[in-house]
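Take a look at subunit A:
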Amino acid sequence: MTWTPRRRGEIVKRDEDDLTVLERKLLVRWYELTLDRSVCIGCGICSDNCPKEAIEYTPAKFDGIRAVSRPRIDFDPERCVLCGECVSICPMDALSMRIENEKRVPVIEANVFARVTRKRW
Partner candidate 1 sequence: MVKMASEEPRIGVYICHCGLNIAATVDCKRVAEEAAKLPNVAVAKDNRYTCADPGQELIKSDIKEHNLNRVVVASCSPRMHETTFRRCVESAGLNPFLFEMANIRELCSWCHPHQPEAATEKAVDLVKMAVAKARNLKPLEVIKVPVTPSALVIGGGVAGIHSALDLADMGFKVYLVERNPSIGGVMAQLDKTFPTLDCSICILGPKMVDVAQHPNIEILSYSEVKRVEGYIGNFTVTVAKKPRYVVEDKCNGCGECVEVCPVEAPNEFDEGLGLRKAIYVPFPQAIPLKYTIDRESCIDCRRCIEACEEQGRDAIDFDMKEEEVQLEVGTIVVASGYDLYDPINVKAYGYGVYDNVFTAIELERMVNAAGPTGGHVLRFTDRREPESVAFITCVGSRDEKTNIWCSGFCCMYTLKNAILLREHHPDMRIYITFMDMRAPFKGYEEFYRRAREQGIIFLRGRPTEIYEEPKTGNLLISMENPSTGTPMDLKVEMVVLANAAVPSAGAEDLARVLTITRNKSGFFMEAHPKLRPIDSATDGVFFSGSSQGPKDIPYSVAQGSAAASRAARIMTKDEWEIEPIVAFVDAERCRNTRVKCGICVSKCPYGAITAEEGEPAFVNTAKCHGCGTCVADCPANAISQNNFTDVQILAQIDAALEEKPEEKIIGFLCNWCSYGAADLAGISRFKYPPEIRVIRVMCAGRVDRDFVLEAFRKGAGMVMVSGCRFGDCHYISGNENAEKRIKPLFNMLPRFGISPERLRLEWFSAAEAGFYVNLVKEMKETLDKLGVERIREENEKARPFLDRMLGDTGG
Partner candidate 2 sequence: MKEMPEELDELIQEKVLFCYQCGACVGSCPTARAVPEYNPRRIIEKLVMGGWKDVLSGSSIWLCTLCHTCLEVCPQGVGLSRIIIELRNLAARNGVAPSEFLRSARQMASTGWTATVSSSVLRRRKQLGLPDVETTGVEEVRKTLELTGLADILEDKEG
C-alpha cells in the first residue's frame, strides 16, 4: 500500500482479478458498483447510456479479421455518481450494485431514467 489519502465520500476504483469495483464509503452508507469482466461481453450499452459519461468504451482491436483484444469498458471514478443506470440496462448482468451490502439500484427504485442517450454508431 502506498500512502494515498482520500476525501470523505470520494469514489475509489480497485481491480481484483476479474472484478473492477467502484466503492464509496461514507460513515452512514457504503456503495459498491461491481463489473465482472468474466461476464461482460463489451457491448458498450452502459457506456452509451451513462448520464455522466463515466464509462469509457474501448472497441476490440483487429489484426485483419482476427480480434487481438476484446472490447472493454472502464469506469471514471471522478465522474460516476453511482446512479445505477448502467446496472439497470446491462444485458449480461455483468454489472451489479450494492448499497449497505444489499442489492439495490437507485434509478430502478426511483423509477427514473436518464434523458441522455448517446449513440456510438
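If you want to know what made the cut, all candidates are chains of the complex that A comes from, given by their letters.
As a convention for this text, a residue touches a chain if its C-beta (ideal position, glycine included) is under 8 Å from a C-beta of that chain, and two chains touch if they have at least 3 such contacts; residues count from 1.
If you're wondering where the values come from, they're calculated on a predicted model, not measured in any experiment.
The candidate from 1 or 2 that touches subunit A somewhere in this complex is 1.
Across the interface of their complex, candidate 1 is touched by residues 3-9, 24-29, 51-52, 81-85, 106-107, 109-110, 112-116 of subunit A.
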